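Removed from the display is one protein chain of the complex; every other protein chain stays in position.
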Amino acid sequence: MNIHEYQGKDIFTGFGLPVPGGSAVQTVEDAVASAKEYGLPVMVKSQVLIGGRGKAGGVKFCETVEDVKKNATNILGMDIKGHTVRTVLITPAVDIDTELYIGMLIDRNTKRVMLMASAEGGIDIETVAKDTPELIFKQIIDPRFGLLDHEAMEMGMRLCPDDIKRARQLASAMQKLYVAFIESDASMAEINPWIFTPEGVGHAIDAKVSLDDNAMYRHPDYEALRDLEAEDPSERAAREAGLSFVKLSGNVGCLVNGAGLAMATMDLVKYYGGQPANFLDIGGSSNPEKVVSALNIILADKEVKAILFNIFGGITRCDDVANGIIAATNSMDINVPIVVRLTGTNEAEGRALLAKTDLGTADTMDEVVKKAIELAG
Amino acid sequence: MNIHEYQGKDIFTGFGLPVPGGSAVQTVEDAVASAKEYGLPVMVKSQVLIGGRGKAGGVKFCETVEDVKKNATNILGMDIKGHTVRTVLITPAVDIDTELYIGMLIDRNTKRVMLMASAEGGIDIETVAKDTPELIFKQIIDPRFGLLDHEAMEMGMRLCPDDIKRARQLASAMQKLYVAFIESDASMAEINPWIFTPEGVGHAIDAKVSLDDNAMYRHPDYEALRDLEAEDPSERAAREAGLSFVKLSGNVGCLVNGAGLAMATMDLVKYYGGQPANFLDIGGSSNPEKVVSALNIILADKEVKAILFNIFGGITRCDDVANGIIAATNSMDINVPIVVRLTGTNEAEGRALLAKTDLGTADTMDEVVKKAIELAG
Amino acid sequence: MAIFVDDSTKVVVQGITGRDGGFHSSEMLAYGTKVLAGVTPGRGGQKFQDTVPVYDTVKEAVTNHGVNTSVIFVPPFGAAGAIYEAADAGCKLIVCITEGVPTVDMVKVMPYLEERGARLIGPNCPGLLAPGIAKLGILPTSIVKEGPVGLVSRSGTLTYEVVYQLSAAGLGQTTCLGIGGDPVIGTTFMDAIIAFNEDPKTEAFVMIGEIGGDAEEQAAEYIKANVKKPVVSFIAGQTAPAGKKMGHAGAIVSGGSGTAAEKKKALEAAGIPVAERPMDIVPALQEIWKK
Partner (left out) sequence: MAIFVDDSTKVVVQGITGRDGGFHSSEMLAYGTKVLAGVTPGRGGQKFQDTVPVYDTVKEAVTNHGVNTSVIFVPPFGAAGAIYEAADAGCKLIVCITEGVPTVDMVKVMPYLEERGARLIGPNCPGLLAPGIAKLGILPTSIVKEGPVGLVSRSGTLTYEVVYQLSAAGLGQTTCLGIGGDPVIGTTFMDAIIAFNEDPKTEAFVMIGEIGGDAEEQAAEYIKANVKKPVVSFIAGQTAPAGKKMGHAGAIVSGGSGTAAEKKKALEAAGIPVAERPMDIVPALQEIWKK
């Protein structure tokens, strides 16, 4: 789950990272009030779950109340790459001497958290990584010992080789960021930029944090950080129904058990010239209610012209799945054609059940995809 | 630093351990008010930094407000093994089905934290350890991984072999206690007893915690936990002056550099039939102010009839120490005889300086001790 | 005869009294897997299906039955704890089926496993099925067939699809291994490939990858340098949009990397055919194998 800058900053603050104050507001009036509270100049920063806010005009420096009024008015409601700005962060503007980058993520190869830092802050770190990888310093963190003083100091001194005070601040910030990362079950946490004022005081002036969905049970309060308005309504419904779903722009709805098979099914739709409408993994369950939820989510998309089921009954028995599909479709009013491919455990029984309905059937994955594309027209 | 039960419980609560509510109060009126707030029955528990409070009559169960009044009146001001009760803890009385023991300490041999637990709770664990060591279960905790679920569960199941719900509560409590131990830099943390109510709900109804003096810089708020009134005034003065000091009951004051040498000096006083008045390590410094502080602390004890200095100048040079002693003694009005033994680096220079004063001197440790005993009479 | 398992594999199932654990333990037993004990704290002394003794701890299962392998079916919040317990008790192979384990838990557990020389498969994986030897996990036995092909996959049902096609074409398997699609997993593509390459019974193998990470790229490099056996691959997720998690926590194209196209390119550059469709895997394997 990606969270907004202001939410990430709240987490950072909780772990002792130096973050300038700020208020997340949703109206121009509140923006002005906050600006007065913190004292001008302030930054007005759009809170959207997408990068490139600055280039899109979603981050503005304001010296006067008039500036705040004007920029908040412009930014609130602005569309940034398909994301509507509903909230802006009002935060005191700080003088910037240097901009640095500090980030942490899960490194799959070492199976550990990796710290990345660069003196090239404030810009897209992926560009730096691609063009000048030598400017990014990395440190793999042993979870048994955490980010040790000397490891953090070495990074700090690499970034600020001539200023031990700044190096120490960076080292301390990195150690706090690591604790924040682990304790909040992050999958990614970036401070870009970390800045130093001309006086040499460091601040985290941005925060990009992703939280691990699997760990939400440990952080019941983090559920409140989810921006429900920014979420696609169908993805939200799927999440609430416990389904893995991603909306796409095609017309062939796909209901598949298993993530890999679901992706392969989408790929096959494309291969045969069709356009998948979604990724949807209904998991191992044959529960009719889950099938109903899945169908409702897919049918909410008016572009969908045909629906395919691609089910490989391994553990789940095909007869159970067939019953689930039949119960679900019977309980609903469905106007688009459905074609079902069921194979694996108890395949014959499952097919026999489907044969008694008017649902289309197919023997193979290829066949179900081809039929669905044809039905979608 | 040992802290009171109520302070230990506050720490426990902060780490999620289940502790019944309670208020530490210093007057009978407040005791009654608290009892009314929590609802009767309550316990009135004397807060002193010594064991055996119960046997001494310092812990009472109260069913009525009258009971609270009577017991609080009795207990406040009570002397328990030389400790005056100034504070009582008023805490709701809980029904007790079982009493268990959970404790953690630093195990010098494995250099790790050791968890000890026993179904024999509520009584003196040292007695259990001596008489029936097989009733104490131990688990060494690897600091790299913490107290793992299965380690804690195994302990829980040993203590409550027939009740998995209780075992789980214990396991969770032990894991929280470990986190509390590490995060608060404890050197010892005991819950004795941990109790289960007849309904099977667990509570930590006592707390015995020692904090590591060396780690106080990490916990500036813990300094406020120090019970200054319970401290011997001279030990308090010594602590504030940065001196290691322990008051004893003899008449030979000892000023020594180094803890081992200071103990050996005390032992030697005893060996020759004298009684050391104190343990005092003035450390490696030759700072006259420190010597003044040390002398003031020793002279505050009116039993002291003679003072010896036993200084082995290793790093500290003897002439520096001699200057320190001379400056200190000159600045003070001292009525008891002093005898100084200085040896090691720059010994000759040091002795030459002392020779110009009327301070007594000695060549060896044996000699300085014998002379001091003689002077003490 | 297989990778990671053999006749000496003796199994304890952690979470044997749960719904999933019980069902799959029956299946494993039915396939002839030596499931000698189960573990559920608080259920010690019971018997699973009147035959398999249940213990409170893995340690007891090891002591009483010499089990060396654990298959874990416990809820996500207990999964890492179960892995620690299995490793601590001396299990050298641990298969964690549980889905939804927090990544930080896996990061923490890894060095513990390394210190004890224990191999983890998973979490969030279907486990391993070595036809004719043992089933450790949830792969359906009906679709497998003994034979010379190895299969390693980050997926579940897609694996079944491919195994089904292999078996239907008469290409039996030495081992079918699902390593799971989480960001941090015990046994990686690389580990499986090295094992298949060293396994004398495995004559060729299939790699089912998906978007996210660069395990396939690394495998490609390794195979190019070290593997003479025929290898065919498939990558799921060509149509997956960037920045979206496709079911598996690890299946995500982020920062423009981990795409199917990149993986395909790397594999092909290493001389490994990448099937366009699942159904192309068997013909591709047959073709490369003939050479």
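Residue numbering begins at 1 within each chain, and the chains themselves are lettered A, B and C in the order written.
To be clear about the criterion, a residue touches a chain if its C-beta (ideal position, glycine included) is under 8 Å from a C-beta of that chain, and two chains touch if they have at least 3 such contacts.
Just so you know, these numbers come straight off a predicted model, no measurement behind them.
Shown chains touched by the undisplayed chain in the intact complex: A, B. In the complete assembly, the contact with the undisplayed chain comes from B:108, out of B:108, B:302 or B:356. The residue touching the chain not shown here, chosen from B:96, B:119, B:136 or B:215, is B:215. Listed residues A:1, A:153, A:173 or A:282: the one in touch with the omitted chain is A:153.
Considering A:144, A:219, A:236 or A:290, the position touching the chain not shown turns out to be A:144 (whole complex). Although one chain is not shown, part of chain A still touches it, namely residues 144-145, 148-151, 153-154, 157, 164, 167-168. Interface with the hidden chain, as seen from chain B, comprises residues 106, 108-109, 111-113, 126, 129, 142-144, 182, 185, 187, 212-215, 217-218, 244, 246, 248, 256-264, 266-271, 276, 279, 281, 312-315, 343-345, 364-366.
Rule of thumb we're sticking to: only the chains that are shown with their structure count from here on.
Chain A has the C-alpha centroid lying closest to the overall centroid of all protein C-alpha atoms shown.
With centres set at the average Cα position, the gap from chain A to chain B is 52 Å. Work out the mean CA point of chain A and of chain C, and you get 27 Å between them. Averaging C-alpha coordinates per chain places the centre of chain B 55 Å away from that of chain C. Of all residues in chain A, those that touch two or more other chains are 144.
Under the contact definition stated at the top, the residues of chain C that touch 2 or more other chains are 108, 111.
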